[in-house]
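For chain A:
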Amino acid sequence: MTKVFKWGFLIVLALFFVVPLLAMARFAFQSVPVALLTGETWLKGWSIDPIIAASTEPAMWTAARTSALLAVFTIILTLVLLLPLAIVTEIKAPRMRPWLTALTLLPWVVPPIALVVGVSVTFRTGAPWFLASVFSLVPFYALWAMPFTYRALDAGLQAISARTLYEAARSTGASFPTIILRVILPNMKASIVAAAALTTALVLGEFAFASLLLKETLPTFMVNFQQSQARAGLALALIILIFTALAIGIVVRTLRRRGLNVQTTGL
Partner candidate 1 sequence: MRSRQLFSQTNSDTRIGLYVAIPFVLFMGLFLIYPTVAIVGSALSPGESGFSLIGLGNALSGSYRQGFLNSTALAATTALIGGVLGLTLAAIMRSLDRPRWLHSTLDSWSAVASQLGGVPLAFAFIAAIGTQGLLTKLFGQLGIDINDFGISPTGFWGLVVVYLYFQIPLMFLVSLPALNGLRKTWREAAALMGASPTRYWLRVGIPILAPAALGGMLLLFVNSFAAYATAYVLDPGGALVPLQIRFLLQGNVISGEEDLGYAIVTWVIALLLASLFLLTYLQRRTLRWTRS
Partner candidate 2 sequence: MTLVEMRNIRKYFGESRALTDFSLTVNSGELVCLLGPSGCGKTTALRILAGFERADAGTIEVDSESIGSVPVEKRNFGMVFQDYSLFPNMTARQNIEFGLKSRKVSATQRRTTIDRMLHITDLGDQADKFPHQMSGGQKQRVALARAIATSPRVLLLDEPLSALDAKVRESLREEIRHLQREVGVTTVFVTHDQQEALAIADRVGVMSNGQLEQIATPRELYQNPQNSFVAKFIGTINRIPATSRTDGLWNVLDAILTGSRAGTELEHADGGIRPEDITVSATHQESANAIIEDSSFLGPITRVKLTLNGVTTVYADLLSINATPFIPGQPVFVGVRSDLENTIIF
């Protein structure tokens, strides 16, 4: 591979990643239609009014609050379910670990669009009350994020060699709860943060479940809002996109710097 090819490839790819975002920003913040865009008009009509329009929309704040709460509850549920399981498996039954790794991949097999169908066969007929609340999304979000969250937690356990830590602490005579609370958990802060950040990013972007179960979250609101106020809708989408990107980016960078290799591919 020549130097020219390498850099050419990187530059083309960089353009591919950046240009759509720029186009989106232009559409949102410039009131000049594309058809009238010329050398003279391309500096005209820029304003941040669309952001103001979006942020003064009360429904937006309701949807944002819903999404934020969903993220928090999903993180709590995920940690309650997976954290003790991951820890106990690692230190007490390491032979079960491959099974857990495989099991937590299962949500890949039933994607949201398929699971929603299953939900309509089961809960909609059997327990319709369950789907009434917007928070019925929480278990499905926890499930959907599981391939990512479990791997983040497991990476943390591997990085601190939890089993050796446990045995070392045990030899000092510490009790099981003490070891977990005083030794293992404090060392897992980084991977818990990683799991939480990945969950937040997924919940803030999830559309299929919310849309098909007719819940108003940030993404579903965004789609409807964009149909009535195109530019404000795009401005909102851009802001959410930047916010998520920064969140994941910062977390990934801090973790890598700490030497914790968290996979964000869910595999």
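Throughout what follows, a residue touches a chain if its C-beta (ideal position, glycine included) is under 8 Å from a C-beta of that chain, and two chains touch if they have at least 3 such contacts; residues count from 1.
Basis for inclusion: all candidates are chains of the complex that A comes from, given by their letters.
These numbers come from a predicted model, not from an experiment.
Q: Between 1 or 2, which touches chain A here in the complex?
A: 1
Q: Within their complex, state which residues of chain A touch candidate 1.
A: It is residues 1, 6, 9-10, 13, 16-17, 19-24, 26-28, 33-35, 37, 80-82, 84-85, 88, 92-93, 102-103, 105-123, 139-140, 142-143, 176, 198, 201-202, 205-208, 211-212, 219, 222-223, 226, 233-234, 237-238, 240-241, 244-245, 248-249, 252-253, 256, 263-265, 267 of chain A that touch candidate 1.
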